[in-house]
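Only one protein chain is missing from this complex, and each of the others stays in its spot.
Letters A, B and C name the chains as they come in the text, with residue numbers starting at 1 for each one.
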Amino acid sequence: MNIEHITKKLSESHGWQAKYREIMLLGKQLPALPDALKVDSALVSGCDSKVWLYLDLDENAQQLVLIADSDTRIVKGLLAIIIAAYASKTPEQASQFNAYELFESLGLIAHLSPSRGNGIRAIVEQIQAKAELLK
Amino acid sequence: MNIEHITKKLSESHGWQAKYREIMLLGKQLPALPDALKVDSALVSGCDSKVWLYLDLDENAQQLVLIADSDTRIVKGLLAIIIAAYASKTPEQASQFNAYELFESLGLIAHLSPSRGNGIRAIVEQIQAKAELLK
Amino acid sequence: MTDIQSLRNDFPILNKQLDGQPLCYLDSAATAQKPNKVIDVIKTFYQDENSNVHRGLHTLSENATVRYESARETIASFLNVETREIVWTSGATESLNLLAYGLSACFNSDSVIAISPFEHHANIVPWQEACQRTGATLLVLPMLDGVLDEQGAIALLKQHKPDVLAMGHVSNALGNIHPIESLISVCKAIGTITVIDGAQSLLHLRPDLKALDCDFYVFSAHKALGPTGVGGLYGKYQQLNALPVYKTGGEMIREVSFERSSYREAPGKFEPGTPNISGVIGFAAAIDYINEIDPSALQRYEQTLYHALLEKLKQIEGITVYGDTQNNVGVVSFNYKSEHHYDLATLLNTYGVAVRSGHHCTQPLMKMLKVNGTVRASLAFYNNQDDIEHFINALNATIELLD
Partner (left out) sequence: MTDIQSLRNDFPILNKQLDGQPLCYLDSAATAQKPNKVIDVIKTFYQDENSNVHRGLHTLSENATVRYESARETIASFLNVETREIVWTSGATESLNLLAYGLSACFNSDSVIAISPFEHHANIVPWQEACQRTGATLLVLPMLDGVLDEQGAIALLKQHKPDVLAMGHVSNALGNIHPIESLISVCKAIGTITVIDGAQSLLHLRPDLKALDCDFYVFSAHKALGPTGVGGLYGKYQQLNALPVYKTGGEMIREVSFERSSYREAPGKFEPGTPNISGVIGFAAAIDYINEIDPSALQRYEQTLYHALLEKLKQIEGITVYGDTQNNVGVVSFNYKSEHHYDLATLLNTYGVAVRSGHHCTQPLMKMLKVNGTVRASLAFYNNQDDIEHFINALNATIELLD
């Protein structure tokens, strides 16, 4: 999945229901995390739904590697978008990347609101912080 | 001083300034309490200004006897009205007397408001409570 | 019934369109909507009457003080208690903190505090803190299938004779109405102080506290048509006045020197600082509004809506409803198959339906129910059959999208 493809798909979906259907389909394409990796230490705190997130650096390519899963379908779909946006970026590129603009353009900015029920913002913040450290 | 006289005087005073002038004159006619009686135990609590109040029963006449003083002129004048209203009443009559109606008719009801700065209500409540005990 | 239906027009937000859809507000257990009367009183206060209360001699201040203190009378007579038995706070949470702090002053390591398994975090954590400070222990009453086990609870109370029983009148997560009458009467007999969390009962059940005979009762204005940032507590006067103060500051004192300070009598001593004046006045307007509605007609109407909702919901295959559906103020707390409540609520929202999802600040209860959360639709008298239809249609469409 690449981000251009996702952007196109979502912009073709009219109405919220269609959008969420598309998002849930994206989630389905995201490989499930093996249960052994669904450990509390990998949980992103501040999410009402459970989100497990792993982020590492491919030393050779100097690119971010992200794997993640969630117990909810919609958040899993949003994770697919986030992973597509950040994957294969260098830490430098990642820390300069503006997820708010992306979500704004996808019409999904409400998911980045500071509401505590809404963990997507916490996920993005955690990725940004880790990318910063990997620079 | 009797209460009819006071009521007449106040109803003839037009405007708040004239009313307060009259009230302060009433206060001037109230004999000052000797300093020896201005003790903390006689203070009415809940007044922003200081009010010393003594209430007793004339056993022969079975009538209330009140003496009081204040460090402010207006409260002292209001005390004069209250004393005129309660003096020479039996405890029975006093506990049935409605000071709110009197102050309402004098246009002074604001002075019986529950504002903590305004001690008149506390004075009336204290007199009522003591009259109740003396019944 | 038409009478009550027409009250809906007093709530301007209910005419709102969200993304081109009419709003279907089923989140009154989180916060109730406000009638025009309440909104107008607040606006008028700031436009014409704003002043600080107490100690001011000027007319604005006198008037504001009269309004503020007469609001205390309004809620006191609503609850059938004495005016001086009402303390204003910033909400039920602060009220419970004040009580847990105050009552725990005489706890020790032999003390026991009983709570129900349905409690909101606000009625758990302050007691846990008190236990930690004093060594007291927390005792949790038993439940069966999402309903308080009344006989088991009574037996446990009699066995442990706790110092305090702190429990909700109505469960916010499930809507269960608890049998507090019988529990309070057991507590009287064994000398247990009763603290009733009325956050969810004040609006729907309009309790008569003299009849209930509890020692303390707490509430939040915003759950009962009033503004945010204000609430209160009732306490039997002797017991209330005997509590140590929780917050200190201006207005609550009798005298201050650099050496020491003395405090006023209750309720004054529990209200330091500038109170939420517009909040208190707005809350009194809300109570005035509720007083104009016939309570039994209101309850009948809410029950009719509730059972209509419950019936329709149960007809959908795969729905599990939690809690007590016999004694309920009008809350359905449910899940659909193994779908996540987050997905359900998010999709319902795309149809203009406002429901809550998650643990509803009752994590221990969710654990006992063996779920990680539920979807909660909560009703108030300003809802109508259209809302129920709107909700059921949206839920069916949501399920279609998920299946």
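Definition applied: a residue touches a chain if its C-beta (ideal position, glycine included) is under 8 Å from a C-beta of that chain, and two chains touch if they have at least 3 such contacts.
These figures come from a predicted structure and were not determined experimentally.
Here one chain is not drawn; of C:Leu57, C:Ile190 or C:Ile316, the residue touching it is C:Leu57. When the full complex is taken into account, the listed residue touching the unshown chain is B:Thr72, out of B:Thr7, B:Thr72, B:Ser88 or B:Gln126.
Interface note for the absent chain: among C:Ile4, C:Ile124 or C:Ala266, the touching residue is C:Ile124.
The omitted chain makes contact with subunit A at the following residues, 45, 48, 110, 113-118. Hidden from this view is one chain, which touches subunit C at 12-13, 16, 18-19, 23, 25, 27, 30-31, 33-34, 38-39, 42-43, 46-52, 55-61, 90-94, 96-97, 120-122, 124-126, 128-129, 138, 140, 220, 222, 227-230, 247-251, 253, 255-258, 260-261, 272-279, 342, 345-346, 348-349, 353-358, 361, 363-364, 367.
Residues touching the missing chain, restricted to subunit B, are 15-17, 20-21, 24, 48-50, 71-75, 117 (touch as defined at the top).
Going forward, only the chains that are shown with their structure count from here on.
One simple way to say how far apart two chains are is to compare their mean CA positions; for subunit B and subunit C this gives 44 Å. Subunit A and subunit B have CA centres that are 75 Å apart. Put simply, the C-alpha centre of subunit A and that of subunit C have 37 angstrom between them.
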